[in-house]
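This report concerns only the one structure given below.
A single protein chain has been omitted; all remaining protein chains appear in their positions.
Every chain is named by a letter (A and B) in the order it is written, and numbering of its residues begins at 1.
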Amino acid sequence: MKRALWTLAVLLSHWRRHPMQLATLLIGLISATALWSGVQALNQQARTSYDRAAATFGGTRTAMLVASSGATFPQRLFVDLRRAGWPVSPVLEGRIQIEGRSVRLLGIEPVTLPTEVGNAPTIGKAGLQSFMTPPGEMLVAPETLADLKLAEGARAEANGALLPPLRVQPNLVPGVLVVDIGIAQNLLKMPDQLTRLLIGKAVGKRAPLESIAGDKLRLIEPDAETDLERLTDSFHLNLTAFGLLSFFVGLFIVNSAIGLAFEQRLPTLRTLRACGVSARMLNGVLVLELVSLALIAGLIGLVCGYFIAGALLPDVAASLRGLYGAQIPGHLTLKPQWWIAGIAISILGALAAAATSLTKALRLPLLATAQPFAWQQAQRRWLTYQSALALAAFAAAGGLLWFGDSLMSGFAVLAALMLGAALILPMFLEIVLSIGQRRARAPLGIWFWADSRQQLSGLSLALMALLLALSVNVGVSTMVESFSRTFLVWLDGRLAADVYINAANDEQAHEIMAWLRERPEVEAILPGGRADTQLVGAPIEVLGLPDHAIYRDNWPLLQSADNAWIKLRPGDAALVSEQLARRLHLSIGDRIGVPAPGGNWTLNVVGIYADYGNPKGQIAVNFAALTRRFPEIPLTRMGLRVASPKIPALISALQEKFGLDDRNVADQATMKAESTRIFNRTFSVTAALNAFTLGVAGVALLTSLLTLANSRLPQLAPLWAIGITRRRLAVIELLKTMSVALITTIFALPLGLLVAWCLLAIVNVKAFGWRLPFHVFPLQLLWLTGVAMAAALAASALPVIRLARMQPASLIRIFANER
Amino acid sequence: MTNGNPKVTGPVLQVAGLTKSYRTAGEEIAVLRGVNLTVAAGETVALTGESGSGKSTLLHLIAGLDAADGGEIRLADAQVCELSDADRAEMRRDRLGLVFQQFNLIPSLTVDDNLAFQSRIAGRHDMAWHNELVERLGLGRLLKRYPEQLSGGQQQRVAIGRALAIKPLLLLADEPTGNLDEDTADEVLALARDLVARSGCGFLMVTHSARLAATLDRQVNLHAGVIA
């Protein structure tokens, strides 16, 4: 033990003499761990929320019965099923308006609620009485209570009724209010109506469902994966991919720092062996040293990761809410597993990054071979080897592109492509530099190119990191920009009406319509309706569009049959959304059977339209046909065509006359702004991670250059000796670095565009179901090149300044010491 | 002189019939063809021979840095050729002092720590002996310096001090003065001889310098793979 400690002390003394190297190593490990675990924290936070949501009173974890029509059903069915031996518990769900906010209201029945329904509120002892008997209690998550700006015990008002006093339930899912079933029926004005029946696990004799409920109810089997998880999978995969990328860039730094330290410590390792430290002991201590460093860096990285996640969480939560309606609490709660996993990933990453060095140490010959170092030969071998690997990676990318059919394979194409590009980069640089060398005439010029070539092996890892970070940046910004442009144009077409209204109920909708017909400024009333059903096992929306010229003129169709809008009129044709068409491989002329209350509704596909941002599949049919087929859907939505100067007055008149709030009546500009805002936040996380990655690549470049600077003195000293000033040497060094960085950047641009194409044509299609047109944005590319060069300049500044200010004595000593 | 290696009377090193060949480019070159050599405790022996005669190879084999093809090496009571890799490391740590042409100091340790580290790893750091070495080697004012701040002679003195700090049975030196000028070489070697006498260990030095070889008790010449 003592021996190991002394050996460790000898190894550690290296870092004391080379603090910059230690800093590089730690920065690499810290950034790798921080970005990775930050992303994991976000994912974990979201997943925990989905779980809570799924477990709450009939999320998808519990088997349940719902009305075949999709509407509510009479409570009598609950009693009949219980009497027939079914262990069911009733739930009524709806929305109420509190303080201008629309909140989900759940009515539950605590006495029959199955034990298996996790996260159920614990209504203990006397609590049952106060929960069930009027006025009852309204259970609420602490986050929601804070959102509503109400205190526990307060009684809010909704729809003119006084709500039960609020009571906090810490494990409740946010955004939901839970009351007793009877109270919910009163508040939602749905006496004796239920939304679903949860089925307990209790076994026993039960009569067949049809014999009790006929075809009124439909059984939904429990699903281990929640709808939210399915829908948000791609979002999280995106995050994970970025986390992984940052992690690898961080490991690049670690790898180069460890590799350098190893090379520098080779003589020390040999001396240690010669002085009687056994190979096993030496390797053990090397691993121990690495693990201790990884432990420290891992802990710091986790703390940084926590802050990164905390900083990104609001945007992530907003995206998830905007895109999928998922409620994520705004403050991080982390499980112990997260900390353990973070430390583990730091240690594993460090070990992986150090694998080559450790293997070398294990095989370290005791006697140094006295061969002169034939760097050129070695470099050529290394370049050939890497290029072969690169070609293999490109082949894999091609194969995956051809045969792959999933989001994972999409990301794998990206990964293989970038790996290949990174591996081929040194060869590419070597070729460019040797062309430069051949063209050069002046002796200093020839040396410039030749020396740049020699530097390649030392700089290549940092340059690879720069390449990866840059190309991902180019790719992602191109994608976001393409999306943004397409989305805005599309939104213009989709939001065709000038004013949107959502009435509280059908009655009010009728009143509003009658009132609007009397208003001269209203050019057209466009009623809308929406039904939810299922197609091939997945939920879809059926949208009713009134037969009006405004849709024919504005509604953007990607593909359509002739006279598609006219074909919609009879009610036997539909437009399908792009994502649904892709998922079910539908094309114009195909037929689909949509389950409707009166039996299957067969529809001809006459058009395909873009439906960006909608995780569900959607079909659009004639509005009148929809109301015939789905008679129970609420008819509360409508759009209005109004001359724009008259819009504000009309909206305030509507608000005043019908008590509508901002959520229920909005003009087109507001809707557009809201949609754009949600959209923008969707990519803000990606953009932030992007910036982090570029920053990490910059650090990689800086540290590589710093470590390289010391080992390059022997090469520079002779030049200084033959009369080139230190200042000039520094400028030459700067130029060399900048030129390889520029070549790398230029290489990164087409690669980035390829990445963008992959994202748009493969990843997005698999992840979201839509394909966006591919645009190139030259100004953006120029700007990114500038950023990359600035990063390279910043990274090379410090070593170059050091060189320019170096004392002549230090250069002289090179000759004295170096042999 | 506490807790050093036990005093050995008689030979500390016996090499008998040692053979070693290297394979280069498909051709096998026999470097050692049956070397016999004995070094007694307290004896200083110079091993000479022209370049490529296998002097260093012999030294490496004795130090257990490389494995012999045949013959035997006996260090006090240990058969070096029969030891495992780990046992040979232990042997070097506890019984041998090694000095090379390149001074082989650890650049990140101070002179003081360089001197002490083998004895610390061996678990027999002896402060009195350490201080005596510092004094005799004239390193007193250099203890806090790093190797790169020392001259070649100073570095080699540290290396000798480190090798002797464990009070080895045998001090092996491979051209220890090869990088030093003549005056410094003489001075360093004198110090080494003095310290060897003080510690009573055997001393085997590879050198190509007949002048330096002559200062030791006995000279053996390696020629054509055998000791003449």
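Going forward, a residue touches a chain if its C-beta (ideal position, glycine included) is under 8 Å from a C-beta of that chain, and two chains touch if they have at least 3 such contacts.
Here, contacts and distances are computed from a predicted model.
J.: Suppose you had to identify the omitted chain by its UniProt name; would it be "YceI family protein", "Basic membrane protein A", "Pyruvate dehydrogenase E1 component beta subunit" or "Iron ABC transporter permease"?
T.: Hidden chain, UniProt protein name: "Iron ABC transporter permease".
J.: Report, in label order, the displayed chains that the undisplayed chain touches.
T.: Hidden chain, whole complex, touched shown chains: A.
J.: Just to verify: which one of A:Gly182, A:Gly404, A:Gly571 or A:Pro595 makes contact with the chain not shown?
T.: The one listed residue touching the chain not shown is A:Gly182.
J.: Out of A:Arg3, A:Arg17, A:Arg82 or A:Lys616, which is the one that touches the chain we can't see?
T.: Looking across A:Arg3, A:Arg17, A:Arg82 or A:Lys616, the contact with the absent chain belongs to A:Arg82.
J.: Tell me which residue among A:Gly28, A:Pro114 or A:Gly475 touches the hidden chain in the full complex.
T.: A:Pro114
J.: Touching residues of chain A against the unshown chain: what are they?
T.: These residues of chain A touch the chain that is not shown: 75-76, 78-79, 82-85, 109-115, 117, 120-126, 128-129, 132-134, 180-183, 185, 191-192, 202-206.
The definition used in the following text is that only the chains that are shown with their structure count from here on.
J.: Could you please state the distance in Å, as a whole number, between where the Cα atoms of chain A are centred and where those of chain B are centred?
T.: The separation of the two C-alpha centroids amounts to 63 Å.
J.: Inside the complex, what are the residues of chain A that reach chain B?
T.: 2-3, 6-7, 10, 13-14, 16-18, 267-268, 270-281, 366-367, 817
J.: Mind listing the chain B positions that touch chain A in their complex?
T.: 60, 63, 65-66, 85-86, 89-94, 96, 98, 100, 104-109, 113, 117-118, 120-123, 146, 148, 162
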